[in-house]
Each structure stands twice: as structure tokens, then as C-alpha cells.
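Sharing a structure with you now.
A single protein chain has been removed from this complex, and every other one stays in its place.
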Amino acid sequence: MIAVIKQGTSEKQVENLIQWLNTQGVSTHISNGEYSTVLGLVGDTSKIDIELLENLEIIEKVKRISEPFKNANRKFHPDDTVIEVNGNKIGGGNFCFIAGPCSVESEEQILEVAKRVKAAGAAFLRGGAFKPRTSPYDFQGLQATGLELLMLAKRETGMPIVTEIMSTKHLPLFEDVDIIQVGARNMQNFELLKELGRTNKPILLKRGLANNLKELLMSAEYIMAGGNEKIILCERGIRTFETYTRNTLDVSAVPMLHELTHLPVVVDPSHASGLARLVKPMALSAAAAGADGLMIEVHNNPQKALCDGAQSLTPDQFDDVAKAVNTVREAIK
Amino acid sequence: MIAVIKQGTSEKQVENLIQWLNTQGVSTHISNGEYSTVLGLVGDTSKIDIELLENLEIIEKVKRISEPFKNANRKFHPDDTVIEVNGNKIGGGNFCFIAGPCSVESEEQILEVAKRVKAAGAAFLRGGAFKPRTSPYDFQGLQATGLELLMLAKRETGMPIVTEIMSTKHLPLFEDVDIIQVGARNMQNFELLKELGRTNKPILLKRGLANNLKELLMSAEYIMAGGNEKIILCERGIRTFETYTRNTLDVSAVPMLHELTHLPVVVDPSHASGLARLVKPMALSAAAAGADGLMIEVHNNPQKALCDGAQSLTPDQFDDVAKAVNTVREAIK
Amino acid sequence: MIAVIKQGTSEKQVENLIQWLNTQGVSTHISNGEYSTVLGLVGDTSKIDIELLENLEIIEKVKRISEPFKNANRKFHPDDTVIEVNGNKIGGGNFCFIAGPCSVESEEQILEVAKRVKAAGAAFLRGGAFKPRTSPYDFQGLQATGLELLMLAKRETGMPIVTEIMSTKHLPLFEDVDIIQVGARNMQNFELLKELGRTNKPILLKRGLANNLKELLMSAEYIMAGGNEKIILCERGIRTFETYTRNTLDVSAVPMLHELTHLPVVVDPSHASGLARLVKPMALSAAAAGADGLMIEVHNNPQKALCDGAQSLTPDQFDDVAKAVNTVREAIK
Partner (left out) sequence: MIAVIKQGTSEKQVENLIQWLNTQGVSTHISNGEYSTVLGLVGDTSKIDIELLENLEIIEKVKRISEPFKNANRKFHPDDTVIEVNGNKIGGGNFCFIAGPCSVESEEQILEVAKRVKAAGAAFLRGGAFKPRTSPYDFQGLQATGLELLMLAKRETGMPIVTEIMSTKHLPLFEDVDIIQVGARNMQNFELLKELGRTNKPILLKRGLANNLKELLMSAEYIMAGGNEKIILCERGIRTFETYTRNTLDVSAVPMLHELTHLPVVVDPSHASGLARLVKPMALSAAAAGADGLMIEVHNNPQKALCDGAQSLTPDQFDDVAKAVNTVREAIK
């Protein structure tokens, strides 16, 4: 961390600052220039509150050199984290498909989709029971009933379940869920993150629509600081000025996150574009960029889906995408 | 609402769609063009799920003509909403200052700041007890103790309290809070909004960092759909590519929201720029644009503030800003 | 195109508007609703000035249904455009590599790089002679001398040349250039586009840093409206809130553009991330998404490159990327 001292600051004031920093466990080096004096902070600066420092009268600005996240940082944990659920692994070279409908709608629907995606090679079944919708007048999910239908599908097919949580008060309902998803709009719902940090469930953490990778990693750090290190990061498209697609897939997030962190990174090509016909090229792109998994919306009757039908594949289309993805993964080995 | 029908759709299919729409309470008009057939949907379309429609095989695209929010819509409620707490009014021509420290830190601090901002004309005391911070290692607020100190300040000064809620599970602690604030990062925490819709407290709803005005109004609609119509909207700066300021104040949101909705609109110039020296010009700007109130961070010792000190005014600076704002408000009458 | 008529407009006024629209070659259909009257415009609306219409007192808003670009529109030209230079083809299933240094620096440099990238399978040699730099104090390119060195490399290797133009006044110097590049910052330099529309050179048109696909296609339309239909579109990364990468590659632009237009689409993974170590995963991603070509920066000594060295590959790295890309292309066939 670098702190630029304002012109006109007395030596005594700088001295005091240095002593205070030493008590915080960081040591300092000083560079005196014509226009500015620069203080280099050395040691574990991840726990220094940057705003507190910027705040001092004698400080012009502060810049971080090292990252403010620690548990999620590959520098301190060089080996890939591997998440394992019922023998299905994600990360460290293990690739998986997470597939299923946007929303759980009925027993028939979830069972049919589960069987089809399992047959096509999906390791995990996804399905929304609690749905975050922009309008209060849109379908909000089957909620507790939806979770029961997911458990039924799990018993019938043996597939572990991934589903989204929207409030800490629903946590008791998630006891048999295998991977708890935090949606994009809740990426910085810090109270939810803290609570999830006290569970021992794997968490699939989606990147917020206008959040950068550092913020995503800080949110992972919230969960990890509570003791839960089983986190899967998910790139699902960001908000840009483009209007033909719903969001814009940031495929460079995959190699960049692999460099910054040891946590596995999956991609959701369905939400990234919002268009079923773009799911295949985006899935291939993500695989080619080294994603550890793909989360894909599949519906037995997308025409009648209660939400996000426009971005859902049919089971036949998913078969085709899964095969193509495997071919690309083979090619880049 | 306009639905463009795909080329090659049979008359029978269009007929079926029209009949279904009629059962939803909307009537239709049809325009046949060379390249496309366009269906105009007439009536209350705010409860039509746009994705469900886009989803049908025969639909090319759907565009809204009227707004998807209804309770918040000025078209249906032409008169300004006025929020009143202990005789202090916001909206409908009533202007107010909401001032206080970013975080409640101690009895001495909150009492001193409260007395000073009251003397300068502030109607409401703000102060954070639960603090949303990007890093888990930064100061998270005094929490329950912070709320107690706010209540103490309320008793001592008579000022009503505005403070932020971060989780539905903290609601019981907010019983004596006068206005509950929903922060920018929770603007689309829909479970929290629903729960607040079931209270009868005024809600100060902050715009998300990358959310547009329609989304802000849809979040207000979530609260209003639950029966609570006492909402104050707050523009607090949006995320842009600018780096000299922390966020960018969207001052045009003020007149635009006044046109779209009957709800009062306040501006937070402290978070909008993140720099104490920009608070005065931004406060004057917001007043000149017709804001119904200003929410300003004031600290008795910004140098030692535990968070956001860089954007806090001293009580003396707040005196000066309040006077200048009143002069500008007088000038634009 | 849909025009919403304001409430309270007289029938006579609507009648007049319809008659005027008819003289512009578009016919109309009218839908009368309770809250609004909607006019559907049918026919070739690409030449209707949307602002002129929005501008009329009786109009509330105007929305386009069909695209405002015509020559570039796949609807009117279903077959892929194929650009051919000296037997090297781009588009319509023909893939190519365009490779070379960011800037031409010396005879030795450009010849060495040209030979190496040709051996690795590149069809075109790229190299900057005129360099757009954010700072006037940064290296601005060798200019006319740079173009001469590119011609020398062309004679020595037989490779056609791609290089950027920054001003219409330099056009005479580009007579022997094979493909003229328009950089991201000049995507809406309309005078330059018009002038290039009067040449018969293939144009490689880069997407602006904050422009959407419709604007990119409108810029292509500027060139095509002048008579030059040989355009290659280039996705090179857009500006987002991410800071770890210089820009963010929008890989979904590839399939989306293929749907909207018949023009070939190449991707520049070097500028998209600004980091040499991300070029390979981004190149594979773009190939997997169906790009018609890749434009990659290669330098014989990236450590000493005068600009953008941080994103340049060595010739050995380019060999590796080219092989991997070919394997992925084989896999997705």
C-alpha cells in the first residue's frame, strides 16, 4: 500500500503516522520527492481500512499494491480448491455441468428435465424455488413447494441440487440443498454472506451485474472469513451498453480469476446473453477459456416456461451443447 | 405494450394469442405490415409478464409503451406524496435536511453532531448502526449499540432518526426508528423490500450503483404492493468510468423522477462524490434541480471518523452549506 | 416503427401526420387505446429521421421495430460477404490470422515478425504506422516511414498489409495498403468513414470502446452508403468497470453480429485484455464462438516494444496460439 503525503506536512506528523502504522503491524519506507512524499506500507495490509487512512488530514491519496482479499488469494494458497459433492467434483481440472430449469414449476417438469440432463452428462440439477424478479407482479417461484420438488428429483435421480437463497430467514429450508446459490443482485447482501459463512454448505456465488472481480472476491472473502471456504465463483454476464443481448458475458473473467484466486470458476451462458440461440457459442467460448463448469438453463417446454423461457434450451439442444463442449475441452487439453 | 409477430405465423395462432390476452384483461389492435405484424396491447399491461410473452414461439419481440409500475406512477396519482414524521414534512414543496455521521461511534459523538445539525436547521438525524462495507475486515458499525445511541440522541434533541437496515432479521430492533433506509446494495434485495412493505414505517430507498430509474421505481413498487406507500427515493450517485470521484451524481434523476412518480426525491451529495470538498457544489446543484431534501454526512471530527470520513463535513461546514442551499432554494422559487 | 400519439391530439392532426408519412413512402396502421393511440409505420423506415418524428408536438415517443441499417442488414442480404485479398479470404467459412507488431519500429523488426507469423499460418501482416495514443507525449508511430517499411515487408513475404488510418489527409499514403483499419476511437469519425466509402479498399472497422453493435453497424452503413461494401467488423473489447483487464472482450458480439449482418467478424484478443497471458484463452474463446478471424499482436522482443508490449506475444507464443486455435476450430466444425 502506498500513501502519498500532502505537501507541507511536518516531519513530526509523518513520524506519528509511521508509529501508528507500526502498531497496526505494518512497517514503512519513505520516499521524498520534490512535489510529494510517498510512504510505502509493507506487511499484511489487507486489514488496513483504506478509507480511514485517506481520511487523515496529512494524506493526499492511498493506493493499494497488494490485494485486499486474503483467504481467496492464490498468492497465499497456490493450489486449486476442489469442491466435492457426492463424488462430483468442481475445480482443479474437474469439469461439470449444472443444468435444469430457471424455475421449478411442477413435479412432472422437474423430473423430466432432471432425467434428461443427467442422461446428457450433467452432474448437478439446478432449479429456482425462490426467484428474484424486477417486478413484484412477475412470478416469484414456488418457494417451499419448489424446494420439496427439487428434493423429490434428487431422490429419484441421485443428482445433487443447486438452488438460490434470497433471505437468511429461509436458511432452515435449505438443509438438504447441496449447493446454495447467491444470485447476482445479492452479491453484496453482506448479512446473507456472513450467515452463509457460518454454514458448511458449498456456495455458488454469482457476480453482480455491475461488479468487478475485486468486489466478487471481497464477497467471497466475507463468506470465507466466517470459516466456510467451499465457494464456487460464477460469471453470469455483466451490464453494458449493449441492448441486443440482455447482459454481456465477460469471458476474460475466467482466466483472470484463475490467476487471482484458487477457487473454481463456472460460467452461466444462459443468463449472460438471455437468448437460447447464443447459449451454445457462449458455452463453447467459456469452455475454451478454461471454465471449471457450466450452468445452463434447460426446460422441457421453453415456450411455456414461467420465466426466462427465452434463454432456456430444450433437452435435445442441451445434449448437443454438452457434446460440443466436451469436444472443445478435449481439443484444448 | 407492442408485440411483434414473427413472419410466417398463421392467422389461427395470432387469433389464439389475442384470445388469451383478452382473458388477461387487455384488448388488442393489429397492424399488418410487409415485413412484420404488430399487435398493440391496450389496457392495464403492468401485470403482464413481458418474458412470458417474449417466450412464445410466434413472438419476435415485445416492447413496453406504458410503464410497468403502477402504485408509484404519477399518471395514476397526480398529487405529490408528502411524508410527515413528528411534524417534519418531505415532498409536495416541503424541503428538509437529513444530517449526521456516517457511523454512530459514541454517545459523545452522536449527541454533539445531533445538536449541531439541529441548530443548523436539519429536521432528521442520520447515523449508521449497521454498515455495509466491501471488505469483511472493515468496521461494520456498532449495530444494536449504535441503534441505542441513536435513540438516546432522539430523546435528547427530539430529532427523528433515519438509519439503514441490512437484514429482515434486524427488523425488531428498528421499532423506534422513524425512517428506515434501504442502502444502494440492497435496492434489489426483494425479500427485504417485501418485508418492509408489511411495516408502516416510511422507507428511504437508495438507488443502486448501476440501476436505472425504472428499476428504482420497480423496487419502490415492491414495497408499495405490500401496502406501505410511504417511500422517499434517494439519488446517491451512480457508477461510471470516472475515477476522480467515487460515484457520479445523476442530478437529472431529480426532475425525471418528479415527472414519473409522485414520491419525494432526496439527494445524498456525500456518497455521490465521496469528497467533502464537493459536497457543497453538489448540494447546491441538487437544490437547484428541485430536490425535496438533502442527506448529508456531518462528523464532529472527520479526521477520526471510523468510515467515510473523507466525505464528511464538519458542523461548521454544514452550517455554511445549509445557508447556501436555502439561498439557492429562495432564488429558484 | 411505432409512434405513440399524445393524449388530446385531434383526429385532424393525426390525419395530417399520416398523410405526411405516406409521402415519405411509409404506410400506417392505427391502434386506439384508452391511454394512448399508437401508430404503426410500415415499409422502409430506415430513412426516417427518428428525432424529427419525436420532435413533433403530437408525438409522445417513437420506437424502432426494424433496424435502421439496410446495406449491412442480413435480412436483405442473406448470404455471407467474403472479403478476398490476393487469394486470402475472410468470411463465409474462411478463417484467417492477421498478425504483427503493435507499431512498426524498424526494418529488422517488421521483417523478422512478418516471416515468423507467415510461417505460423498468418495470412495478413498487421503493423501500426500512425498510432492513436491518449497522451501527446507517447510514441506516435513512424508514420510515412512506417508505411514504407510495411511495403518492404509485403514485397519480401508476399503478405497483404493491414494498417490503421487516422486522418483523411493521409489517404494518398495508403494506396498500396491492402486493408485499411479504422481504430476504435475513430469509429464515429463520420467524415473519415464517408471518405473510405468512396475508396474500393477493404476496411477493417473496429468497434468503439463504449459503442453498441447497432452503432457499429451504422458506422459500417456510412461506408457502404458511399458504395464500398468490403467491410470487416472487429470486436476488440469494450470499456467496463473491470480494472484487472484493460478492456472486456464481448465474445457474444460474434454470434450476435453474424445474426444481424452478412459482414465478416474478426476478434482482436490482444487489445481486448491488454495482457499477453490472456491472449491465448481469449483467442480460443473467440474461435469457439465462431469468429471469422483473429488479429493478434506479435513482437520479436515484447520487452522492448515501443507501445503495447505488455499485450504482445513472442513469435513462439503465436505459433502455439495458432495451433491451439486450429484445433478448436476443428473441434467445433
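Labels for the chains are A, B and C, by order of writing; each one numbers its residues from 1.
Quick note on the criterion: contacts are C-beta pairs under 8 Å (C-beta built on N, C-alpha and C of every residue); 3 or more make two chains touch, one makes a residue touch a chain.
Computed from a predicted structure; not experimentally measured.
For the chain left out of this panel, the touching residue among B:Thr248, B:Gln303 or B:Gln317 is B:Thr248. When the omitted chain is restored, the residue from A:Ser10, A:Asn32 or A:Asn200 that touches it is A:Asn32. In the complete assembly, the contact with the undisplayed chain comes from A:Arg239, out of A:Lys70, A:Lys154, A:Lys194 or A:Arg239. Remark: the omitted chain is touched by one listed residue; of C:Lys89, C:Lys201, C:Arg239 or C:Arg329 this is C:Arg239. Contact between chain A and the absent chain runs through residues 2, 4, 27, 29-36, 38, 40, 42-43, 61, 63, 65-66, 75, 210, 239, 241.
Taking the complete complex into account, residues 210-214, 238, 240-245, 248-256, 259-260, 272-273, 277-278, 281-282, 284-290, 324, 327-328, 330-332 of chain B touch the chain not shown.
For chain C, the list of residues touching the undisplayed chain reads 46-47, 49, 51-52, 54-57, 68-69, 130, 132-139, 166-170, 185-186, 188-192, 194, 209-210, 215, 218, 221-222, 225, 239, 302-310.
By definition in this document, only the chains that are shown with their structure count from here on.
Farthest from chain C, judged by the mean position of CA atoms in each chain, is B.
Averaged Cα coordinates give chain A a centre that lies 27 Å from the centre of chain B. A separation of 32 Å divides the Cα centre of chain A from that of chain C. Here the spacing of chain B and chain C, counted between their Cα centres, is 39 Å. In chain B, the residues that touch at least two other chains are 210, 239.
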